[in-house]
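Here the complex is missing a single protein chain, while all its other protein chains stay put.
Let's look at chain A:
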Amino acid sequence: MNTFFNCKETWLHKTNPSLKLIILLCLFVFAITIHQLHFMILFTLVIALLFLFGTGYSYKHIFLLLIPFLFIFLSTSTSMILFGKGETTLFKWAYVHITKESLIRGIHIGCRALSFAMLSLTFALTTQPVKLFYSLMQQLKLSPKYAYTFMAAIRLIPIMIEELQTIRNAQKVRGVQGQRNLFKRMNILMIPLLSQSIRRAHRIAVAMEAKRFDASKKRTFFYEIGFSKFDIFFASYFLIMFTVAYLFSIHFHISRYRC
C-alpha cells in the first residue's frame, strides 16, 4: 500500500512495527469492550485524528481513501438499524422496523467498523512490510523460515496479478466465452493461476532452501530494528487521548446510551 503514493516520513513511520502491531491488537480488543455510544464516538475521533494528520500523505489521497469508509459505515449499520431488536418504535414499514435501540446500536457498530478500518489503514500506510518482518524476527522471535517466505510471497503479488491479466487475455484471444455459471467462471481463472503459482513458488522455495534461508541459528540481519523515543510517543498518544476522552464522557454524564 505504502508504495502506491509518495509521502513524507512522519514519526509514525519510525515507530517500531512490532510495537505498533501489538498496540493495534490491544486497541481492537479494547474497542470490543466499549459499550457506551458516546465513548465509542470519541474513540473513533481519536483514531481519525491520527489517520488524518499523522500519516504524512497529502489530503487528496487521504480523502480518496476515505470514500470506501463511508460505505463501510453505511453497510455495517444499515442492517442493524433496519432489522435489529428493540422496544421503542421510531418507524415501521413491512419488515423494516426501526427502533431507538437498534438505531443506537447500528451507529455504534458503524463507528466500530470505521475506527477499525482507519486504524489498520494507518498501520498499512506507515509500515513497510519488509521492516515489519525484520522487526518480528528480531523483537518477537518469529522463525526466519516464516518471515522470509512471507517477504518472498509479498514480492510475488504483482507478478501474480500480471499473470492473471495474461491468462484473461489469452482466454479472450482463444475465444473462451464468458460463462454464466459462477463456479465455472471461477474455475477457468483459478486453475491456471493456482497451478502456475504453485510451480513458481516451488522453484523459489528450492532456491531459498539452497541458500539456507530456513536456518535459524545465529543469524545476522541487514536491517537492525530497535526502539526509539517515537515508540513512547505512540503509546502515550493513545493512553493520554483515551484518558481525556473517558474523563470527558464521565464529566458530562453522557454515558446514558448503552449498547
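In this text, contacts are C-beta pairs under 8 Å (C-beta built on N, C-alpha and C of every residue); 3 or more make two chains touch, one makes a residue touch a chain; residues count from 1.
The working rule: contacts and distances are computed from a predicted model.
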Pick, from "Thiamine ABC transporter permease", "Aminomethyltransferase", "RNA polymerase sigma-70 factor" or "Phosphate-selective porin O and P", the protein name that UniProt gives for the chain of this complex that is not shown.
"Thiamine ABC transporter permease"
Full-complex touch with the removed chain, picking from A:W11, A:F150 or A:F242, is A:F150
Option touching the unshown chain, where A:S120, A:T166, A:S228 or A:T243 are the choices
A:S120
Touch assignment to the omitted chain, from A:L49, A:V206 or A:I232, lands on A:V206
In chain A, positions touching the absent partner:
1, 24-25, 28, 32, 68-69, 71-72, 74-76, 78-80, 82-85, 97, 102, 105, 108-109, 112, 116-117, 119-121, 123-125, 129, 132, 145-146, 149-150, 152-154, 156-157, 160-161, 164, 183, 186-187, 189-191, 193-195, 197-202, 204-206, 208-209, 213-214, 259
